[in-house]
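Our next item is chain A:
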Amino acid sequence: MKFSYYPGCTLRNKAKDLDAYARASAKALGFELEELSDWQCCGGVYPLGTDEIASKLSSVRALAQADEKGQSLVTLCSACHHVLKRVNDDMANVEDIRTRANNYMKLDKPYTGQTKVLHFLEVLRDEIGFDTLKEKVVNPLTGRKIGAYYGCLLLRPGKVMAFDDPENPQIIEDFIQALGAEPVVYPYRNECCGGYISLKEPDMAKNMCKTIEESAKGFGAEALITACPLCRYNLNKTQSDLPVYYFTELLAEALGVKEEALK
Partner candidate 1 sequence: MSVNEEFRPKIVAFCCNWCSYAGADLAGSSRLAYPADVKIIRVPCSCRVNPMFILRAFEKGADGVILCGCHPGDCHYSTGNYYTRRRMTMLFSMLDFIGVENGRTRVEWVSAAEGVKFSTTMNDFVAKIRSLGKNVRLGDLRCKD
Partner candidate 2 sequence: MSEKKNQAKMVQEISGANPYKCMKCGKCSATCPSYDEMDIKPHQFVSYVQRGDIEALAQSKSLWKCLSCFACVERCPRDVEPGRIIDAARQIVVRQRGGNYLKAEEIPPLVDEDLPQQLLVSAYRRYKR
Partner candidate 3 sequence: MQGLKARALELLNDGTVSRVLGWKIGENTYDPEPAFFETAEAMEQFVYNNFCAANLSKYMIEASKLEGKTLVCLKPCDSYSFNQLLAEHRIDREKAYIIGVGCKGKLSIEKVKQSGLKGILSVTDTDPLKVETLYGDAEVAYKDAMLDRCHVCKGKEHVVYDELYGESEDTSDADRFEQVRAIEAMSPEEKFAFFQAELSKCIRCNACRNVCPACSCRKCVFDSNKFDSAQKANVDSFEEKMFHIIRAFHVAGRCTDCGECSRVCPQGIPLHLFNRKFIKDINALYGEYQAGADVDAKGPLTSFTTEDAEPGVVSQGGIV
């Protein structure tokens, strides 16, 4: 199994480990992430304006590149995933954006949203299967109580992201279970960490993160996992005693490839 892979800029820099653990885990699970040869930053947030085309083109390029290879496009970072999936949805369903983007791009073959955008977690769920993952775990995380922190970007808007039930998601809990740990369900797992507000108003983000962490701790979580570098950054800023990991770190650990990943 081979997928096109879009790491995104944060994974090339501050969140190298998120990426490294994922690649090592993929190898252990028998699939390959083939990095796109020439990708550009997705812009971090999806441009909401219906009239914004230029800011969507880097995503379209990545999508078209995967299409040329006939592969699904896999992402790890929640933000990149959000942007790529929504731009892809625009290309498939919004005629105006499709036409204008194609006019700019002048591709050999017009791109009309045919690439399947998958989050790494979706690959685990839909392509590999959590049952298979469970079988491949060599180092089960038995006894660890872990809360999933979804944040906003993976889930909403539910209609476009179609990732999981936006109000009661299951996928990361199932993932935690597959690794042998105990998932802790708490109501704030899909509430916002503050996102980019933390740049200019760090206190706002801090308050939000505190609510999230207290809720998780209240239900017995001993650690949180996330797929988003910004969520992790914001959550870490509260300086609570609740550690926050990338989900791939636990994955690598359970698959016994953690050491090797960081080499």
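The candidates were selected such that all candidates are chains of the complex that A comes from, given by their letters.
In the analysis below, a contact is a pair of C-beta atoms (placed from the backbone, for glycine too) under 8 Å apart; a residue touches a chain by one contact, two chains touch by 3 or more; residues count from 1.
Given the structure is predicted, the values throughout are model-derived calculations rather than measurements.
Visitor: If you had to name the candidate from 1, 2 or 3 that touches chain A in this complex, which would it be?
Guide: Every other option belongs but stays apart; chain A touches 2.
Visitor: Hey, which residues of chain A end up touching candidate 2 in the complex?
Guide: Of all residues in chain A, those touching candidate 2 are 8-10, 13-15, 41, 43-45, 47-51, 55, 77, 79, 152, 155-158, 166-167, 191-192, 194-201, 204, 208, 228-230, 233, 236.
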